[in-house]
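Here the complex is missing a single protein chain, while all its other protein chains stay put.
Take a look at subunit A:
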Amino acid sequence: MLVVLGAACAGVLVEAFVPRKARFLSQVVLSLASLATAFGGVVYVATQLTSRGDGKAFGTVAAEGSVAVDGPAVFAWGLILLIAIFGVMLFAERRLEGGVSAFAGQAAALPGTSDERRVSERGLEHTEVYPLLLFAVGGMLLFAAASDLLTLFVGLEVLSLPLYLLCGLARRRRLLSQEAALKYFLLGAFSSGFLLYGIALVYGYAGTVTYAGISEAIANTPGDRGLLLLGIGLLAVGLFFKVGAAPFQAWTPDVYQGAPTPVTAFMAAATKVAAFVALLRLFDVAFGAERWSWLPVFWVVALLTMVLGAVLAIAQTDVKRMLAYSSIAHTGFLVTGILGTGAVVTGDQITTTTAVLFYLVTYGFVTLGAFAVLTLVRDDAGEVSTLAGWAGLGQRSPLVAGVFALFLLSLAGLPLTAGFTGKWVVFAAAMTADAWPVVVTAVLTSALAAFFYIRVIVVMYFAQPRGEGPTVAVPGFLTTATIAVAVAATVALGVVPGPVLDLAAHAGEFIR
């Protein structure tokens, strides 16, 4: 984590001192190298974890109780770093638009002004995006491992602020992009407010901000819990906003649509990992003893999120928006997985933590791949994301359409793809906790959700293109590699999920 943040700072220095021509290359190399080093570090840390207590959880609480280095945290770190590496690769793709990246030349130049024309003529670009991404990644790492409420809050802000900026930097459709960034920022600031207020209330109740301390306080203080419950509620609001769970999902479609597609890919995959691990840790470790008062809320949130995501996705005519709503539905499935926390687990049964971690892996790679494909399909005005514009893609470029169809089928949860095994584990986790009404609803919404994934396939394969139809840009090496890895992961996790599943199971429980 320090490596990433350090590299981010180094990136700022590079931005300041390295001549403009060399900046792009040095930034990309620096980012990739630091992420890879950090990944190596995570693997090393993973082998050094020591078992604690009953043997189910291992790791230590570092930095005076503010950061927990345990199985799930290390697992999440590895995943976030992997996604970030591919995120950088997508960011660095310059071949698609004739040698420039997907980001605006100079964000301050107003769209359509002479300023902007001058900037693009000079071929300027924001190489700041790489340090920004690194800062976001650093925030995510902190967020996923936060073991006290203040660290949680710091992590959240460090991850969010760069994302707000990145969202507004699209080269094409600047206004939409800037609007998305503004919306994200305003709503994000609201949610931070909720979170902060929640932290204050919980501190007021427990007199401490560490998770272990809160858990102890809950166990030792019978009686009036009004303050605690209110605090939990507000914290939940803040975190549900971050993961995009209903009824706090409203920002998702606009931001996903408006942000530059590489940013969307990175954000959709990585933020979800960090936020869900943080959510799970907070509610399991700190509020675990109070489970029976917050689980019903999660039931409702899971139901609402799935149904809302699936129903609204049907009405979408834009592929990016459709994927955004689909991500809301998937958030619902993940929350369904959390419902398993109350279950009595025997033997080597699937636990909630295993299920959610594994689902995050499957979802992360599929999402990354799907958005990467989105960057390829374009016409004169840039990326084509309207559904009608995709008509006939299956005949023009069978390979790209086939790959996208694979991702869609995986999102729909067809067997032998990653999406199916992922869905299976979260549903199984919920089922062991007897949450079968939610599982049945989840299954029905999956059927509903299948409709809009299939509609895209229908458009790609069975519809005749209107006029010219979309063309597929030939991607550079970096994008190709990203897509190839995503495809391989989708198939491998569908057919032989065993190793990753074992890894997720091996990550064990959260330490307390």
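FYI, contacts are C-beta pairs under 8 Å (C-beta built on N, C-alpha and C of every residue); 3 or more make two chains touch, one makes a residue touch a chain; residues count from 1.
Criterion: contacts and distances are computed from a predicted model.
Think of the chain that is not pictured: of "Anti-sigma factor antagonist", "NADH-quinone oxidoreductase subunit M", "Exodeoxyribonuclease 7 large subunit" or "Ectoine/hydroxyectoine ABC transporter permease subunit EhuC", UniProt labels it "NADH-quinone oxidoreductase subunit M".
When the full complex is taken into account, the listed residue touching the unshown chain is A:Q395, out of A:T208, A:Q395 or A:T480.
From the options A:A33, A:A315, A:A388 or A:L416, the residue with contact to the chain not on display is A:L416.
Interface note for the absent chain: among A:A212, A:I454 or A:A492, the touching residue is A:I454. Of the listed positions A:A315, A:L444 or A:A484, the one in contact with the omitted chain in the full complex is A:L444.
For subunit A, the residues touching the absent chain in the complete assembly are 346-350, 354, 395, 409, 412-416, 420-421, 424-425, 427-428, 431-432, 436, 439-440, 443-444, 446-447, 450-451, 454-455, 458, 461-463, 496-498, 501-502, 505.
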